[in-house]
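Left out: one protein chain. Kept in place: all the others.
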Amino acid sequence: MIIMETGATQEQIDRVIAEIKKYGLRADVSKGEFRSVIGLVGDERQVDFARLATLPGVKEAIGVETPYKLISREYAKLSEEVSEHGVIKVGNIKIGGGEPIFIAGPCAVESKEQLFRIAEGIKRAGAHILRGGIFKPRSSVHSFQGLGANGREEAREALEWLCEAGRKFEMPVITEVRGETHVDLVAEYVDVIQIGARNMYDQDLLASVGKKGKPILFKRHFGAGIEEFLSFAEYIAAEGNRHIILCERGIIPVGKGKSYTRYTLDLAAIPAMQKETYLPIIADPSHGTGRRDLIFSMSCAAIAAGASGLMIEVHYNPEEAIVDAKQMITPDELKVVIDTCQRIHRQIS
Amino acid sequence: MIIMETGATQEQIDRVIAEIKKYGLRADVSKGEFRSVIGLVGDERQVDFARLATLPGVKEAIGVETPYKLISREYAKLSEEVSEHGVIKVGNIKIGGGEPIFIAGPCAVESKEQLFRIAEGIKRAGAHILRGGIFKPRSSVHSFQGLGANGREEAREALEWLCEAGRKFEMPVITEVRGETHVDLVAEYVDVIQIGARNMYDQDLLASVGKKGKPILFKRHFGAGIEEFLSFAEYIAAEGNRHIILCERGIIPVGKGKSYTRYTLDLAAIPAMQKETYLPIIADPSHGTGRRDLIFSMSCAAIAAGASGLMIEVHYNPEEAIVDAKQMITPDELKVVIDTCQRIHRQIS
Amino acid sequence: MIIMETGATQEQIDRVIAEIKKYGLRADVSKGEFRSVIGLVGDERQVDFARLATLPGVKEAIGVETPYKLISREYAKLSEEVSEHGVIKVGNIKIGGGEPIFIAGPCAVESKEQLFRIAEGIKRAGAHILRGGIFKPRSSVHSFQGLGANGREEAREALEWLCEAGRKFEMPVITEVRGETHVDLVAEYVDVIQIGARNMYDQDLLASVGKKGKPILFKRHFGAGIEEFLSFAEYIAAEGNRHIILCERGIIPVGKGKSYTRYTLDLAAIPAMQKETYLPIIADPSHGTGRRDLIFSMSCAAIAAGASGLMIEVHYNPEEAIVDAKQMITPDELKVVIDTCQRIHRQIS
Partner (left out) sequence: MIIMETGATQEQIDRVIAEIKKYGLRADVSKGEFRSVIGLVGDERQVDFARLATLPGVKEAIGVETPYKLISREYAKLSEEVSEHGVIKVGNIKIGGGEPIFIAGPCAVESKEQLFRIAEGIKRAGAHILRGGIFKPRSSVHSFQGLGANGREEAREALEWLCEAGRKFEMPVITEVRGETHVDLVAEYVDVIQIGARNMYDQDLLASVGKKGKPILFKRHFGAGIEEFLSFAEYIAAEGNRHIILCERGIIPVGKGKSYTRYTLDLAAIPAMQKETYLPIIADPSHGTGRRDLIFSMSCAAIAAGASGLMIEVHYNPEEAIVDAKQMITPDELKVVIDTCQRIHRQIS
């Protein structure tokens, strides 16, 4: 990290950037009212920090050998600009810091009618952001892959429904992107781009969505440790995009015998990650448990653990849903979840 | 399960028990005001239930091939006596159903003075039961094994301190028993006997404490699935002891890279197990996280998930503690945890 | 699966395909000398198999609801064409069934000189296929990402070195592709395309490489169960490409305390998968252990478990390697591994 002196000129900053590039690295510049900070992206081991410290306008030059630094609390402490990223704005919604935010909607968009009916239900229940899966990553190629898989026109049509529902019920919208070839299309429509758990490791996809500049909802892979999860979030940040919402959605269950939950929701990861990064963190109790009858309890628990919001799958008639029917709740049940979570949130803040 | 008719005589019950014994099985009898239920302990596969159903006084005879039936909700539904076991009384304290119960104290009893000072602190903070480890199961034979390991007299002395502190500060007491040879000694003193995670699989120890009839705090092993955990609780119940408090204390962390928590506190196991068994369930955020700075958040989360109480390690000067110093909180911090948890509990009940 | 009668005409086959398409599914046709078999790709639940069975030329129409059927032993039993896919030909090399095949080379291609020197070494040691990483999936964005990450021209140059080394030392070549945008480029050069463990779940990438028709080396993700691994291999097969070599490379280590191996090489997965699929299976002891001093033992063990080959990272001076230095062995050590493995193979065949 290169900390510039108060009043360092743009010319001096450019000089530092140029020096960084000579090492084959990229520079991540955060400008503040009082001082600017320049993060190095890439392998720092060959960098001569002592030499960089002597450049005009440089106050301090420190090597940081952690796999995530651009999203770290340390960086936020140095840079006023970065510290603002603890709150992510999506339309009028603010994620991080204040009231918990509820993202809800169907697992998969099945039809315009289904989407609008659910959108209306979740709005009434108090949800803030509308979700709807159009490209579905499924374990089996023989399962329904989402309307987006039927072709470019079908994908565009479903995206248009999503935006229309969002406008009608006054909610920003979010959908998942599954492959690089769909990033442009998805980014054209939605307010937040979701990277699903199975794509957490897909570095080229992360770089690709990072470049779009839109807020990213980034889900932890079910086999990823916390360090790994944050290190891959850094791939997005390294493209200059720090509008990242982290999402805990459950890890691989451990233990012999019948499994009672689909995944193990690792709620301690929420406060543990909050010590490491300034990025807001939400939880997904729907995938985390895979059980409708556990959503209420685990929603309450996630908010009590400090989550900045929840992502919950909703359907007016859960049994009917093509994908993940077992983990859907109804809009009425969602309302109880939201109300209770908001009351719990008040006890811990 | 043999469901007796209303008004079945003791003679008829004895006849059924005798028949069960002929198969080499044991009988678990639950008498209720209206009807009695007899559970079979052992391998039912050779039992002729059709024949048992014809015995006088028998209403129904059903084979149940699950590894846990004496502690199941199904059993509680049939038997009035069993259903009362959802609440366990320890002195004036009731665990299960009502207000959350807080068990607190030092990880290891180090001296009388240390114990009394901590007992006073936790009482002031609002705790209900005093814990203190005297036999410590440690990963290394080269670590401090608890005062109890120094000899029978030292163990007895420490147990006396514990009881004295309990009386002085008006709290029931609990300690862990690590091997069969200490069961009698421990049972002589404490109100609740703890079986630690590492001894969860120790069937002879479970049978041994089961026979004592005292309430048991039974911790889940960190490699055990829920089915396995409940199946081993059944070993205690099979001795006719259903005063069992289950405790979730974290499972093996999964994932590459540096570990940020000592274990993964599996909070979804709490509501999931509540669907299976009538036994009360608490959580241990101290061992579950291994990090002082996560105790508050995970305590709140566990109560929000529906836990009937918490077990928390406390020391007036955490740094000083010989065992588990990193996960202790102070009595003042405990007070904040208890107050917040009680407020959260009110939101979900 | 639609099993056609012996002597069914192309017209009859086309008719079946057309019917399948009406359900929104794709057809996977395997022609044999005696009979043809048509697999359905997609969600079969709406398919009326009774009706399909009445079509002219159809002998039998059976629904198969498993997530992997195109790569299953059941399919191979029905179809002569499929059964041949148990052996995959790469140049003169045959993988599966016969002698074990050794794929070796540097983790990352660092320079032309490094690559040629290692290629010469492994050829002398008896290796069959040359590997060399050009696009490296790394946990940290701040680590070396492979020469391919420097730009399209650098990637092309490195690929040309790889092919040149392959030609010079008479070995087919393999490299990993990390994102969809590089599939065309990589497929233009190499004999086998590798999908790394972190990309196992990347369905769009799998479909993309599947379409290329070239043999694919497909690595199991470290958090994936066997069923999941095979289900994702099916994504490649669903594109009509059954030239898939499966690779076990270690799963997440379980257990408390210091980790002694980077991953847990799950060798039982090799014979277990051989009961499920006809595809050849190899092992990667380099990533599976992460320890140079365990490569010999685990190579021997993998071959003894029935692996059709091994992928091993080699460097003339392991300490010097930029990536994964700790798990490299020298060409001389490779020779001992290959010789011993070949002798072991003879004992079990």
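Chains: A, B and C, in written order; residue numbering restarts at 1 for each.
Keep in mind that, in the parts below, contacts are C-beta pairs under 8 Å (C-beta built on N, C-alpha and C of every residue); 3 or more make two chains touch, one makes a residue touch a chain.
What you are looking at is a predicted structure, and each value in this text was computed from that prediction instead of being measured.
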Exercise. Among A:G121, A:G210 or A:G255, which residue is in contact with the omitted chain in the full complex?
Worked result: A:G255
Seminar exercise, completed: Contacting the left-out chain: of C:Q12, C:T181 or C:T261, that is C:T261
Problem set entry | Touch with the omitted chain, as defined above, among B:I3, B:I252 or B:V336 | B:I252
Problem set entry | Hidden partner chain, residues of chain A it touches | 139, 222-223, 252, 254-257
Seminar exercise, completed: Those residues of chain B that touch the unshown chain are 24, 40-44, 67-69, 137-145, 178-182, 198-199, 201-205, 221-224, 228, 231-232, 234-235, 238, 252, 254
Exercise. Footprint of the hidden chain on chain C, which residues?
Worked result: 223-228, 231, 251-261, 264-273, 275-276, 288-289, 291, 293-294, 297-298, 300-306, 340, 343-344, 347-348
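In the analysis below, only the chains that are shown with their structure count from here on.
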Problem set entry | Geometric centre: closest chain by C-alpha means | A
Problem set entry | Greatest separation from chain B - chain, by CA centre | C
For this session: Determine the centre-to-centre distance between chain A and chain B, using the mean Cα coordinates as centres, and give it in whole Å.
Result: 39
Exercise. Once you find the CA centre of chain A and the CA centre of chain C, what distance in Å lies between them?
Worked result: 32
Problem set entry | Geometric centre distance via CA averages, chain C-chain B, whole Å | 49
Seminar exercise, completed: Among all residues of chain A, those touching at least two other chains are 223-224, 228, 231, 252, 254
